[in-house]
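A protein chain is absent from this complex, but the other protein chains hold their places.
Every chain is named by a letter (A and B) in the order it is written, and numbering of its residues begins at 1.
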Amino acid sequence: MLRRPRTPGQTFFSRLRTFFRRRFLDLTFLGITLAVALGLLALLTAFILVLLNASRLAIDRFGLALLGEPRWAPSAGHFGFLPFIDGTLITAAVGLVIAVPISLGIAIFLSELAPRWLSEPLGYLVELLAAVPSVIFGFWGIFVLVPVMRTTIDPALASANASVNQALHVNIPVFTGPILGSGVLTAGVILAVMIIPTISAISREALRAVPSPQREAAFGLGATQWEATRISVLSYARIGIVGAIILGLGRAVGETMAVTMVIGNSDFVPTSLFSQGQTIASLIANEFLSTYSNPLTASAFLEAALVLLLITLTINIGARLLVWRLVRSTGGGGIE
Amino acid sequence: MKFDRDARRRVFNWIVGVLCFLCVVAALVPLLSILYTAFINGGHVLSLSFLVSKENNVGVCFPGDPASCSVGGIGPALYGTGVVVGLASLMSVPVGVLSGIYLSEYGRNALGRSISFFTDVMTGTPSIVVGLFVYATFVYIARTVVFSALSGAVALAIIMVPTITRTTEEGLRLVPNTLREGAYALGIPRYRAVLQIVLSSGRSIVVTGVVLAVMRAAGEVAPLLVTAFGSSLGFTGVNEPAGLLGPLIFFDATGGSSLLVSAAWGASLVLILLMLGISLLARIALRNRFK
Partner (left out) sequence: MLGEPLTRNNVNHDGAPSKMVVEGLSAFYGSKKAVSGVSLGFREHTVTAIIGPSGCGKSTLIRCLNRMHEVVPGTRIEGRVLLDGEDIYRQDRVSVRRRIGMVFQKPNPFPTMSVYDNVAAGLRLNGMRKRAVLDAAVTKGLKQAALWDEVKENVYGPGIGLSGGQQQRLCIARALAIEPEVVLMDEPCSALDPIATAKIEDLIFDLQKTYTVVIVTHNMQQAARVAEYTAFMYLGELIEYDRTEKLFEQPTQKLTENYITGRFG
């Protein structure tokens, strides 16, 4: 307890009163902030509970079978989530396959290879990508990316696929089917662009956290810049990089607007990368408003939201456990 | 020992360097393409009336004169966004800042660490899920406002709170302990030390975090689709659906008519410039703080 110097005129009791008043205010303030902070945890649990409750109708009727059922036609009574789970997984996978190497390249360039005057502005520009709203990405996707895919990239991929099939006498249906420009592949490409800032920023932090004696040990042996990065930095930063990638996955799975605008919105299980498809998020964005009046259908949508929430939570908890120490120590509250 | 691979290693090193640089270029191409497309397609649409006029009469044409079809304006949408985001901020900023204060000042324990951890996890919640959560909640407690500006604001607030909490926490953590100790040594009670001294010292970071969260909320679409339910009238009341910028871009872009598309590009340009501008300012503000 801090003792204030006695001022004349203050009785013992008035000082006592002040003392308790201050303690009371202190405790009140602590109580308020604690309650609010606990409220956040309560909010998280509320997410799960409310969605669980709201999807009770659908869960009672269909249970978990929804996850494996491939037909989605609510008006006819078919409620299958498989097309959307597939769509989510495929687009996220495509996104990761494209984004991970590029993000690592960016992280290595900015953290190890580039001089400071170059890495600061370039790093900032890459992070700017994260500031562009999803709907604008989708908009650009429709009018720029989709035509490019349709006229240039998809045909090239299709013919490559065809040649491989021909040469090996197999029928691998990866880049097959009608080419519309939109579809799961295009959605994956847009997702890749959107998660690159996330993965590269956190990987950069992971690389920066490698202590310099590690690099010096490699240089002392006569390693080139890349070799030093390879043997000392990348292996040391392994865990952080994996965490970064999983965080990117989490973002890709939950991304809604950009995906909705380029994925083609077809409620069938995708059969090739050119297929039009739908993710859980885009399903809700596209079709909820037209069907919510039917309680069973609305409940099914809410169950879909619950599934998406659980998937995202699992991914994010896993990733944060890996990255936790890294992001905190660098004060990166704005990185997600 | 023979060392004839040296030249090879040097070349390989150089190749890897170039590849990494190309990765950076690959990431910047979409950014530049978006900016370019927005400028080209939306630039000519921008005008003062586009931004502020109360009319939203896209597609209104004088009969017989196709060239006169107006692109309308985003005035109502801007107004609606302003109100809804403002409401959301009113709800989220106190909550976020207070919990951030708790985590930074009182929460250096297991409880604080777990709250902080789960708040981080919450920043990754898909916004559409938050939207449906708000929908479901309102369906149960207040059916009439399910599709309204209020529920949209609540959804945005929920999205903003975790971010504001974490940036506040991290920002206050950076305030050196010597400041706090100095305050206590003067006999200042803890709650006052926190509110007056620590908070004002970490003010710039906290404010930056809030501003960034607000800007992100302004660009949100998905949760609003299932809550605020865009209308063309802007803001007509807390319990009415509202016209908002994000959904406007979405509907116009997919609307089919080239006029709508142009309007959407104009709106997108405005949004992009706003977000990039604020982002740049935030970066500069933070950098000066650390110098």
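One rule holds in what follows: contacts are C-beta pairs under 8 Å (C-beta built on N, C-alpha and C of every residue); 3 or more make two chains touch, one makes a residue touch a chain.
Computed from a predicted structure; not experimentally measured.
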{"item": "Option from A:19, A:143 or A:236 whose C-beta touches the chain left out", "value": "A:236"}
{"item": "Hidden-chain contact residue, picked from the options B:9, B:113 or B:192", "value": "B:9"}
{"item": "Which residue of A:26, A:120, A:227 or A:287 touches the chain not shown here", "value": "A:227"}
{"item": "Absent chain, residues of chain A that touch it", "value": "115-116, 212-224, 227, 231-232, 235-236, 238"}
{"item": "Residues belonging to chain B that touch the chain removed from view", "value": "1, 3, 5-6, 8-10"}
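Criterion: only the chains that are shown with their structure count from here on.
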{"item": "List of chain B residues in touch with chain A within their complex", "value": "9-10, 12-13, 16-17, 19-24, 26-28, 30-31, 33-34, 37-38, 41, 95, 98-99, 101-103, 105-107, 112, 114-115, 117-130, 132-133, 136-137, 139-140, 158, 161-163, 165-171, 173-174, 184-185, 187, 189-191, 194-195, 209, 212, 215-216, 219-222, 225-226, 229, 246, 249-250, 253-254, 261, 264-265, 268, 271-272, 275-276, 279, 283"}
{"item": "In the complex with chain B, residue positions of chain A that touch it", "value": "2, 4, 22-23, 25-26, 28-30, 32-34, 36-41, 43-44, 46-47, 50-51, 53-54, 101-106, 108-110, 113, 122, 124-126, 128-129, 131-140, 142-144, 193, 196-197, 200, 224-227, 247, 250-251, 253-257, 261, 281, 284-285, 288-289, 301-302, 305, 308-309, 312-313, 315-317, 320, 324, 327-328, 331-334, 336"}
